[in-house]
Each structure stands twice: as structure tokens, then as C-alpha cells.
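Apart from one protein chain that is not included, each protein chain of the complex appears where it belongs.
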Amino acid sequence: MGFAHFWLSGFDQIRSGFWAYVAVGLENGALYAMIAVGYTLVYGVLGLINFAHGEVFMCGGFAAVFLTHGILGAGVANGWESVGLVLSGIVFAGLISAVVATGVEQVAYRPLRRRHAPKLAYLISAIGASYFLQTIAGKEFGYGQNIFPAEVFPAGQTLFYIGKTPIHTIEVICLVVGIIMFLAADRIVRHTRLGRGIRAVAQDSETSSLMGVNIDRTITLTFIIGGSLAGAAGFLYALQNGIIQNSGTELGIYAFTAAVLGGIGNLRGAALGGMMIGLFGSFSVPFAFEGNISWTEIYTFLILVLVLIIRPTGILGEKSGRTA
Amino acid sequence: MNLLTRKSLKRLFGTLAFFALAAVMTGGPGGFGVPAYTGVHASYLEPVSYFGLFRTQRWSIFLTLGILAWLIISLYQPHALTIRRRLEPVTALPNRVMQRRTNRWVLIGVVIVIALFLPKFVHEQFWMYLIVEQIGVWILLALGLNVVVGFAGLLDLGFAAFYAIGAYATAWFTGVLPTPAPFHHPIPTLWCIPIAVGLAMIFGILLGIPTLRLRGDYLAIVTLGFALIIDDFVGTQSGLTGGGEGSLTTPTFSMNVGFWHYHWGINPTPYYYLCFIFVVVFLIVFTSLEYSRVGRAWVAIREDEVAAQSIGINPLKYKVSAFAVGAASGGFGGVLTAGLIGNINPTLFQYQVSVNVLILVIFGGMGSIWGVAIGAIIVQFVTSYLDNYQPWGYQLNDLYMYIGALLIIMMIFRPAGILPSRRRQREISGYETEHEGHLDEVLAGDEP
Partner (left out) sequence: MKLRWNKTVAIASAGVLAMTAVPLIAGSAISGAASKPTYTIGVQGPLTGSDSDYGIYEYAGVEFAVSQANASGKYAFNLKVEKFDDQGSSTVAPGAAQKAAGTKGLVAIVGPSFSGPSEVSYKYYHAANIAEVSPSATAVALASGSDSSFFRTVADDSVQGSADASYLVTTKGEKSITVIGDESFYGTGLANVVATEASKLGATVTTKSIANVNEGGGGNAGAYSTLATSLAQADPDAIFYGGYAPELGLLLGDLASDGYTTATHVIMSGDGSNDPALMTSTSPATAANGAFLSESATGKVSYFTGKLASEFTALTKAKASVAIYAAQSYDAADAIIKALVADKKTSSIPKLRKETVASLHKVSFVGVTGPIAFQGDGDLKVDKGAVQISEVDNGVITLVTSVG
């Protein structure tokens, strides 16, 4: 098979299954965007990469498992029941993840902040936190087992057709929830008092503390917002893909790529970047050599490396401070 | 001493949370495949009997311990300064001893003598093997990363990529990959050392030139991305690199200098001496590098890039050189591993490997050559010991939980490592003395 033929057949596959690739891409993109918000907010405020954020996402997924297996029990929900289930799942997973995110901040970041530690120290203690969370999740839920939330919700049901392509419930839910949560976060950061605090700290933490902004509380708030979005994403991800203790690493790197692509520190950039990475990931599947799906990963990381080399501030540019 | 102040109660809450976590950490593993009353259940509810005196559940023990710890901390707190001052002679002892030049040389001599005769004392072959594979090779890797992270202050999370390049280059040139060796002429493993090291170095320079302009944390991510690309690439190209299976038959070392022929077989002791020689060479080279013009330029860039630039140091040139030296030692480690283990596959070069090497560097003390070497010995020995003997109810899968906790604690209390480089220590103590750390802050958070 010639090289040209390989690429042409890839384009053929995309043409015939265009909407299917779009649907999967948007679904994954919405998830990446929701996780990327956490990276971007923390970067804006603290100026550091929260390496443990992928694990915050993973905790959301395990919260979904715990909720469905432990609290709600079996029985498939339909109609309004399933809407209620999804809402309660998002709230619960978001809550758990927010708690974990603040916990990480309190234990791994705050003591360092009080000692004015160098940046490297934050990164390392974040790596420590991520190792810790990963292993303890593996320990409690079964190491190396991809587990699914109980079947309480028909995630793979076909909702409607675009042309001949079936669009599934989970894809619609991911996109809708992603958009709603992103708009909410965007609104909080732009238009509320707390959001003003976040932006102020991002711009100049010392001055804003002199102006009466409570820095600790503001930082906690950013972790709560980022954590709850990641938790919701974890819940939705687990519904379709199940969750395993190292899901966070992989998805975290994807989401981080998204945040960097859009311009880290820039909330809207995170959403844009997430969608782009999601679509890119699904459209690169037909171009995987020897049919090997890992090539989509290679392509994605190549994009990351290239973006950072050519335009380190991302597509929309870094705006830490002005719009958070 | 009032135990009912807001701060004190907050501290109680923190202590109890800590002990609840400790109960989970030391409890049995959970999961869907295992019987009930394991996992979180077992962490708190498993019945335990102590000396037959009373039957109880784990939670009551950990609750008691938590309250005791809180009381001790509360008692300790008012006298913290005095006690710490009294203890200072002890805590400062290692540093004080190491500061004397003669002491340092005596210690180095003792270490070398012990190292030379170590195979006489270790009777178990697999321990000898572990000493080479888990300790010797990792000392080399840690020393190499130390140049990048410790000397030049560049955070490299993609060290495993160069390790992989070294190992796969070895497999390629010895002709054990699905692709034939270059010019269809396989060469002995020992000859792969200069080739693999050179290749890794070239990759390091090629990656370094465009990326080293980036800020610190971006650099970390680019290197991480590079490592993931390399790992994915070698894992997917089954026709080229053997895919996930890699190569199962990497040849071991053998030497043939006309009159003298030697083959490293399955006995690990000859590997030990080979590795020992390399470690000594690395130590000497890096120590002299540290105090050379290049080494000083690295430190200058690490401290203040703009200032360094103003006195005529070209930051990019020196950063790339540090990166290349690190990459070269990664490649070197790759050759050694391939020859020693006798097989390679992508799991050896995962992202975690980069982080694990970084842990050794941080634990020992960034920028301190002896610290890194000794740190690597301690960490690698303890983990191998835990893995092989599982003392005190230690569970095999839990290693990274403790390592993660250790990293956080180290960053809070001793960010400069166990044996800090003297230069580095001075910098870090700048911020440490201002805001001296104590357990209380971690447990109770800070007062607004």
C-alpha cells in the first residue's frame, strides 16, 4: 500500500463517516475542555501547573462508581429519572472532586506558599499528590481494573440520526453539560465579586491582598471551580469509558495540551483548545499507521510540542489577569 | 495552655484527618473482586486484638493515636523553638561532618572499599542483580538528570525518552529488532555505548535548541510530551521496534581485545564491577564538571538568567549543553539496562520512569553529586527491600502512595534534599529561615 493511498483512504473514511467523527470528537472535546478549565484557572492565579488535576478528574469518576454502586443501586433510569440521575451524579462527583482539589491545595500547595518555595518545589509536590491519589484510588477500588458505574443509565442509546449517523445520549449530554458548566464558570469569573477576586489575585496577588482580597479564600475558590468541573467530566467519562486509577494521567495530559493550545490562563482558550484537541483526536484515527490507535496520541503530542515551540502563548494568547 | 482555642481545634481536626488517612493507607485493599470487609471497610472496622486485653476495631486505635498526637503537638508547640534549638547539634550533624574536607574523603574511601567488597558479603544472586539493576543503573541515571535539573535548573520530565533511545539504539545496532542492524552488520553491545550515547545526545540537542527558550514549566511539559511520543512510537511500530513486546533477546556485554576475551553471563557480579567502574567515572567527570567554567555558567544561568547574559554567558548554548549531557547519560543508562536485563520493551520507558529518576535527584539533594548518589542508593534499596520482603504488613501495590507522601513532605520540610549541595543550601535557607516550617502549619492550615 503506497503512502499516498494510505492518506487518501483516510480521507475517504472521514468523508463517509464525517458526523460520527464529529460527534465523538465533540464529546471528548467537551470533557477535555471541562478539565482544562481547572488547569487554566490555577495557572492564572498561582502561576503553576497543577499536576494533580488529572487525579482530581479521576476522583470524580470514582465518585460516580461509588454513587451508583453504593448509594443508588441497580435499576435502569429512564425519562425524567435519568435526568435526575445525571444531575445528581454531576453534583456528587463535582462535590467530591472539589473536596479533593481543595485538599490538594491545602496539603501540597499552601504550606509551600507560606514558605515562598521555588516553582520547582510546587511541581514536585504536585507530582507527589498525583502519585498518592492514584495509588490510593487503585487500592480502594481495585488496582488496574477498569470499572464502570452501575448500569443505571442508557448512555449508549441512540437519540437521533444525522443523515445515517446515530447520535448517542452520552454525546449530547457531554456537550450540553460541558457548555452549561463552562458558561457558568465563565460567568462566575467575569461577573461576580469572587471572580473579580480571582482576576485581581491573578494580576497581582500582593496588591490585591492590600486591597482587601482574601488570597487564601480566592485560591481555594479557584480550586473548587476547577475541581467541580473536572469532577463532572469524570462522572460523564466514567459513564461511557469506565474509570481506572491511571485515567487521570492520560486525560490530564490531553486537557493540559488543550489549555496550552488555547492559551493557558485564558478560560475561553481552554474551551476552544479542548474542542480542538477532541476533534483532532477523532479525525486522526483514520490516519493511524498500521491501524494503530496510539498514533492519535503521537499526533496530539506533536501538536503540543509544535504549539509550544512556535507559539508558546497559545491560540488566544495568555491572558492571566485580564480575563483570568 | 488552652486546648479549646480555635487554632487548637483546627489542629485537632487536621490531626484526626491525617490519622484517618493513615488508617486507609495501612488498611487492606478494596475493590469489586475482593471479599467485603476489605478496603475502606477494613481500614476502620476490621477487628483487631491487642495482647488479648481488649477486642476492638481499628478505628478506635487510630482515633486514640490521633488524639494522642494532637496532645503531644499541643504540648510541643509552646516549646517548639527551645526544643528545636536543643536538637540543632543533632540535626546539623551530617552537614557539619560533611563540611570537613578530611571527613568527606574518609567517607568516600569507606564507601569505595565497601563497594569493592560488596559481592563478598551478598550471597544471594538476585540481590546482586537488584543492586546492579535497581541501584547501579539508577545512580547513573540520577547523576545524569542531576546535571539538567540540579546544575542548570531545567526541569526535564522526559528523561525516559533518552533512556529509551539508548536502549533501542543498542537493540538496533546489535541486530535484535525486527529491523536489521545498520549495514546488516550487528556489533557487540559494548561498542553500542558510544553510538547510543551519541544518538541520545543528538536527540537532546535537537530537542533542546527550539525548546530551551521556553519558561520552566513549559519546558517540563514539552519534554514530557517528547517522552510520551517516543514511548508511543516504540510501542506502536511492531515492524520496526517490536511494538509492545520489544526485544526479548538483547545480547549481554562481551569484550574481545585480541588476547583477552570476556563474556558477561547470567551471574550478576561481573555486571556489578562494570557498573561500579562507570559510577566512579561518572562521579569524577561530574564533580570536575561542577567546578569547571561550564558548571559555573550553569549555576549562573540557574540563579539569574539575565544577569548571566549580561556578563557574556550565552544561556541557550549552556542550557543545550546541560541538556545534552543529561541526554547522553540517559542513553548510557539505556545501553547498560539493555545489556543487563537482556530484554527491553516500552514499559521500561514510561512517564513514571522520568518522575522516578527525578525523585532520586530531589531526595538526595538537587545539585549535590554525592547527595544524589547516596539518595539513589537509599531510595532504591528501600524500595527493592520492601518489594522483596514486605515487612510490617507492607502491601506491594502501595509503594507509590508512600513515595507520593514522601515527596510532599520533603518539599515542605526539607526541599533541599537529605544531603544538599552547599551552594544550593544557602539559596534555599534564604526562604526557609524566614518562614520556618513546622508540622502545625500543615495540620491546621493557616490563620487568616
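Labels A and B are assigned to the chains in the order they are written; within every chain, residues are numbered from 1.
One rule holds in what follows: a residue touches a chain if its C-beta (ideal position, glycine included) is under 8 Å from a C-beta of that chain, and two chains touch if they have at least 3 such contacts.
This one's a predicted model, so the numbers in the text were calculated from it and none came from an experiment.
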{"item": "Residue of B:Ala69, B:Leu130 or B:Val299 in touch with the missing chain, whole complex considered", "value": "B:Leu130"}
{"item": "Absent-chain contact - pick from B:Gly243, B:Gly295 or B:Pro415", "value": "B:Gly243"}
{"item": "Absent-chain contact - pick from B:Gly30, B:Gly235 or B:Gly371", "value": "B:Gly235"}
{"item": "Sites on chain A contacted by the missing partner chain, in the whole complex", "value": "13, 16-17, 20-21, 24, 27-28, 31, 143-148, 151, 154-158, 166, 168, 170, 237, 239-242, 244, 246-247, 249-251, 254, 281-282, 285-286, 290-294, 296-297"}
{"item": "Missing-partner contacts on chain B, residue numbers", "value": "32-33, 35, 86-87, 89-90, 93, 121-127, 129-130, 133, 231, 235-236, 238, 243-246, 248, 266, 268, 341-348, 350-352, 381, 385, 387-389, 396-397"}
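Note that in this section only the chains that are shown with their structure count from here on.
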{"item": "Inter-centroid spacing, chain B versus chain A (mean Cα positions, whole Å)", "value": "29"}
{"item": "Chain B - residues contacting chain A, complex", "value": "24-25, 29-34, 39-40, 149, 153, 155, 210-211, 214-218, 220-222, 224-226, 228-229, 232-233, 235-239, 351, 355, 358, 362, 366, 395, 397-401, 403-408, 411-412, 415, 428, 431-432, 434-435, 437, 441-442, 445-446, 448"}
{"item": "Touch list for chain A against partner chain B, complex", "value": "48-49, 106-108, 110-112, 114-125, 127-136, 138-143, 145, 147, 214, 216-217, 249, 253, 256-257, 260, 289-290, 292, 294-295, 297-298, 301-302, 304-305, 308-309, 312"}
